[in-house]
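All protein chains but one are shown at their positions in the complex.
== subunit A ==
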Amino acid sequence: MSSEPARPAPTAEGPLPRRSLAVCALIGAAVMAAVDEVVFHQILHWHHFYDRSTRGVGLLSDGLLHTAELLGLVAGFFLYADLRRRRALAPAHGVAGVLLGLGAFQLFDGVVDHKLLRLHQIRYGVDVTGYDVAWNAGGLLLLLAGAALAVRAGRRDRDHERDRDHDRDRDHERDRDHDRDRDQGRDRNPDRPTA
């Protein structure tokens, strides 16, 4: 396998797990930010466009997040299309990445935007504690699920790699034995397929 010469036109570069994870996490985070804006700002009108208690730093972080969300959606879409085109998408890592991105943004929004910066609350005119708990628990759940899937995908890759290395080592050993046998004028392995 490894002794084969490189093919003249390699169209597939093999899966890129880290890149798949990162690109899908970017998409996940941007999608969650967009869902937040569309559902809670536009449809439910729970969140406010501008909460009068918003401080300068909150306004700044809000503007940055909003712009990053839009550009993240566009960039994520094209980077994903590029992965597909190169046949380099590692699906298991991709799914893990999406969940990580979704959960990370949800939790970040719930903790930093709502509580630390007090940019806006989830809902006005009601006791917000239950909403906060549900919001952040949901984010944490997504994040943990993503982390678990990422670990599992990574472990599976390592297992595959070990198997492959093992096979390769065995092939090497067999080749070496074969060469030695040939040099000594014996053919110990007559049914071995010729390369």
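Here is the rule we go by: a residue touches a chain if its C-beta (ideal position, glycine included) is under 8 Å from a C-beta of that chain, and two chains touch if they have at least 3 such contacts; residues count from 1.
What we mean here is this: contacts and distances are computed from a predicted model.
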{"item": "Omitted chain, identified by the protein name its UniProt record gives, among \"Na+/galactose cotransporter\", \"Iron ABC transporter permease\", \"Cytochrome c oxidase assembly protein\" or \"Dihydroorotate dehydrogenase\"", "value": "\"Cytochrome c oxidase assembly protein\""}
{"item": "Hidden-chain contact residue, picked from the options A:Val74, A:Leu116, A:Ala137 or A:Val151", "value": "A:Val74"}
{"item": "Per the touch definition above, residue among A:His66, A:Arg155 or A:His172 touching the missing chain", "value": "A:His66"}
{"item": "Where the unshown chain meets subunit A, residue by residue", "value": "8-11, 49-50, 52, 59-60, 62-64, 66-68, 70-71, 73-75, 77-78, 81-82, 85-86"}
